[in-house]
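A single protein chain has been removed from this complex, and every other one stays in its place.
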Amino acid sequence: MAGNSFGHLFKITTFGESHGKAIGVIIDGCPPNIDIDEDFIQSELDKRKPGQSKITTQRKESDVAQILSGVFEGKSTGTPIAVLIPNEDQRSKDYSHIADKYRPSHADYTYQQKYGIRDYRGGGRSSARETAARVAAGAIAKLYLKSQGIEIFAHVSAVGTLEAPNLDTTNLSALLDIRESNIARCADPATANEMIALIDSIRKAGDTIGGKISTVVRGVPVGLGEPVFDKLHADLGKAMLSINAVHGFEYGSGFSGSEMQGSEHNDIFVKEEEQVRTRTNFSGGIQGGISNGMDIMFRTAFKPVATIMRDQETLNEAGDSTTISGKGRHDPCVVSRAVIIVEAMTALVLADHLLRFKAYKD
Amino acid sequence: MAGNSFGHLFKITTFGESHGKAIGVIIDGCPPNIDIDEDFIQSELDKRKPGQSKITTQRKESDVAQILSGVFEGKSTGTPIAVLIPNEDQRSKDYSHIADKYRPSHADYTYQQKYGIRDYRGGGRSSARETAARVAAGAIAKLYLKSQGIEIFAHVSAVGTLEAPNLDTTNLSALLDIRESNIARCADPATANEMIALIDSIRKAGDTIGGKISTVVRGVPVGLGEPVFDKLHADLGKAMLSINAVHGFEYGSGFSGSEMQGSEHNDIFVKEEEQVRTRTNFSGGIQGGISNGMDIMFRTAFKPVATIMRDQETLNEAGDSTTISGKGRHDPCVVSRAVIIVEAMTALVLADHLLRFKAYKD
Amino acid sequence: MAGNSFGHLFKITTFGESHGKAIGVIIDGCPPNIDIDEDFIQSELDKRKPGQSKITTQRKESDVAQILSGVFEGKSTGTPIAVLIPNEDQRSKDYSHIADKYRPSHADYTYQQKYGIRDYRGGGRSSARETAARVAAGAIAKLYLKSQGIEIFAHVSAVGTLEAPNLDTTNLSALLDIRESNIARCADPATANEMIALIDSIRKAGDTIGGKISTVVRGVPVGLGEPVFDKLHADLGKAMLSINAVHGFEYGSGFSGSEMQGSEHNDIFVKEEEQVRTRTNFSGGIQGGISNGMDIMFRTAFKPVATIMRDQETLNEAGDSTTISGKGRHDPCVVSRAVIIVEAMTALVLADHLLRFKAYKD
Partner (left out) sequence: MAGNSFGHLFKITTFGESHGKAIGVIIDGCPPNIDIDEDFIQSELDKRKPGQSKITTQRKESDVAQILSGVFEGKSTGTPIAVLIPNEDQRSKDYSHIADKYRPSHADYTYQQKYGIRDYRGGGRSSARETAARVAAGAIAKLYLKSQGIEIFAHVSAVGTLEAPNLDTTNLSALLDIRESNIARCADPATANEMIALIDSIRKAGDTIGGKISTVVRGVPVGLGEPVFDKLHADLGKAMLSINAVHGFEYGSGFSGSEMQGSEHNDIFVKEEEQVRTRTNFSGGIQGGISNGMDIMFRTAFKPVATIMRDQETLNEAGDSTTISGKGRHDPCVVSRAVIIVEAMTALVLADHLLRFKAYKD
């Protein structure tokens, strides 16, 4: 109820502050006998970790995951899998400059008002550091989904107003290779170069910029999702909106679909190679809240990072006006690291709905 | 888990198919001693009901709500409030023309595959008729919120590419009056007239069109929402995406915020009349997932209605190609009726989070 | 959270007061394509209804169930099944004699303090009438379990200090026939006669008496139940303790097992006809919280009904001493009607755990 759990059958619970001893996650409900490839989990964490390129924060954390339980001789046992990620540098350097100030567009003010207390070091629980725990859990969900023939691909489709062209998504693993070949994590190489240049210039200006991530999920059986409140896209939407800095979510035709007419928007059913498919996919692979076997497609919008390297007006806890100055090493644009968080949350939603689906299949 | 419940402390469970005996809802967790104004509940249902104007479906249903339990001498008792809405015309006219055909962009195919059985009459459970139950429950949530000083206002801000200008939202109740003075339910009278004309022309062409709804919530105390997965905007997003035909959700700066830079996007804290406020509200009233006392603002995108009055190709259950012809009376554009559903779901999310908030306040 | 729902995958939500318009239940998560035999549901309700024999309350209610949704052409569709049981006599006769008095060992005082309001007519929501909704839902759960080869049998094993001998449970359906052949619902005919005489004498004395119900569940696959908090017997125990008047629950060896030594209590594994079985069944069919394939066996203790036909001291809402006099027609002993409630709650727990089990089976 305090909201640190996500999912029902494949359920995770995360804990940990930015500058506490450790962060971590318990995965409860991972099916037994799944190969738990620790190298894969670590490689996923490495894609999220800070300091990985010149367009991310230069803060160095190695984010090494330790599995404490639920795995025996390399396989999941069906019992809770606890993953611990120690915080390497938990000394509370000097946070006195922000201890009693509310950073603009951060969670300092709301946390203080809600709880009457907060761990101000590095944003505490509101720090994006919490998402490392999600990535570890998402990696395990991906291993499960992979065993079921489901693959997930996300990439940076926009930075600011710079948008990548629509991709040919026939070969997702080829796109993944392209994405991982550039630090922007955009699967269109030409746009990737422009994005890198743009982010670099924003960084030099001490500013930050927003962006968008597009996701494709392939291999989902027909029937995942519940028809009323737990529609598959509603749960995907909640998952995305729970990621720090996300301000928007759309699936299939999305916002632009609201400008269309039914006669152009309807996806006509056809039979291709003995498979029921739709000629177009404005439905984004989900109809009536339930997967229809087509690719699931959605897009997530991230606001610019709130910490900028400039002086800003604000209030302190006493309610007096003051000035806050950006310090430290922060991301000029979060989307290239967030790609892996988007994939992780997508995997968690799908693993949960796949188990819910199986409960009713004989 | 089958997903017909929504909320935790203020929780609803809906039931009923379009052509069964009745639809309805149980509201579990409404605080006791709230005045349950049945006229208000009915007036909310009347705003959603079909046949209310020339730009909605001409199907006539009076949607009369009966309260079966949980109310004693006009007040809630703290026990479950069951609301029943009998289906007036439950005879299964002639649905033989669609009984074994998959209507494009409807849920026929996914339901059949998921369950191996479906009530094909009027879409069964996937019918938007289910939302009448949400409106009844939302009306009760509104009565609770009103007693706590919280007000909700939504209106149609776009039909197709026709967008209303930004409103001055100083006086929400005045806007509500304007909205209710026109059948488009747009609070800008000039745009409303254009919308009506546009929808009417779409209807005459046998087609349908999408649109957008904008929502403002005022009077929410600082502190609602949980910091990680159950962020207030994540729960609002899930609520919106659970409404039939919704393909997108954004709050605060939304998708356009992803094109901005941090220096322009950050909301500067200021003190006005002894209140902490922010100079801008790109955060949409929510920071770190928690309400900050500013107006909560979000926008919801609806795709065009799938049932059009034209012949369309499709498949039947046997997998053979066939043609389906639009029949009956359907909405050319759903947003003017959906405004009240959006408000209802908003009220449900806020009532739930308000109770969660109170659990931790002494 | 307000606690009117039970179960997770096979979930029910009940509503309704004793003297409101109706009581009822929504069953969410019943698998599709189950034959919903309405006659069976009604026959279960008839076993619980008041006025069925001289040893139950003489109040007459026919408790006719109406299915409002979720069933199409005699089969479940996978969508919520709503069952309505109208209250026949909802006129609030004369309850003025108890309207402001706290009946001893009833819920009047706690409801008034908790909610600040209560529907005093017939106990409102605390009335055992609520259990009719459970019986209707339990009947549907039984139909599902029957399709899976699981059968449930309960009977009255004690009234006051009068205990039935241990039964030979080889043939549960024969025992069921015996049980239904007498109004005490005890499967030992000789004891049944003694019970009837005892209850009748208690009734004539204007008093009430407690009793015990024993339950056997057969055909449960190995593997139902979760190892830590949601142990199968923990969920059965909660289910039983949620029934009005239940003050105790034990499974397998139960309380007497706490007086035994390990060397006599351990159930030795043996192989019989290619089946793993245990030589004794002190474990009651559950080991480590998980079904082991043996019969599940437990016992439930009911306190005497609180309403007696005698004057009793008590307080009124103002806190003054007063006298309350038993009126109306009440049960002298509740167990012969409660047998069917025990079976219903047992069925609900097993249906839920069976679905949870299936989610993880390929």
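In this document, chain identifiers A, B and C correspond to the written order of the chains, with residue numbering beginning at 1 in each.
Note that contacts are C-beta pairs under 8 Å (C-beta built on N, C-alpha and C of every residue); 3 or more make two chains touch, one makes a residue touch a chain.
Just so we're clear, the structure is a prediction, and the values are computed from it rather than from any experiment.
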Out of A:Lys47, A:Arg125 or A:His265, which residue would touch the omitted chain in the full complex?
A:Arg125
Just one of B:Gly7, B:Pro31 or B:Gly289 touches the chain that is missing; which is it?
B:Pro31
In the complete assembly, which of C:Ser18, C:Thr56, C:Ser253 or C:Thr346 touches the absent chain?
C:Ser253
Based on the whole complex, identify which of C:Ser96, C:Thr110, C:Ser147 or C:Asn171 touches the chain you can't see.
C:Thr110
On chain B, what residues meet the omitted chain?
1, 8-9, 31-32, 78-79, 227, 355-356, 358-362
On chain A, where is the contact patch with the chain that was removed from view?
1-5, 8-9, 11, 13-17, 20-24, 26, 28-29, 32-33, 66-70, 72, 75, 77-82, 84, 114-119, 124-125
On chain C, residues whose C-beta touches the chain left out of the figure:
1-6, 8-9, 14, 102, 104-107, 109-111, 113-114, 125-126, 130, 158, 160-161, 202, 207-212, 222-223, 225-231, 233-235, 237-239, 241-242, 247-255, 257-263, 265-271, 276, 278, 282-284, 287-292, 301-308, 310, 312-315, 319, 321, 356-357, 359
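The criterion applied here is as follows: only the chains that are shown with their structure count from here on.
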Could you tell me which chain lies farthest from chain A when each chain's centre is the average position of its Cα atoms?
C
Report the inter-chain centroid distance for chain A and chain C in whole angstrom, where each centroid is the mean of the CA atoms.
46
Distance in whole angstrom between the CA centres of chain A and chain B is 27
Distance from chain C to chain B - Cα centre to Cα centre, in angstrom:
39
Spell out, as numbers or ranges, the residues of chain C touching 2 or more other chains.
1, 8-9, 32, 78-79
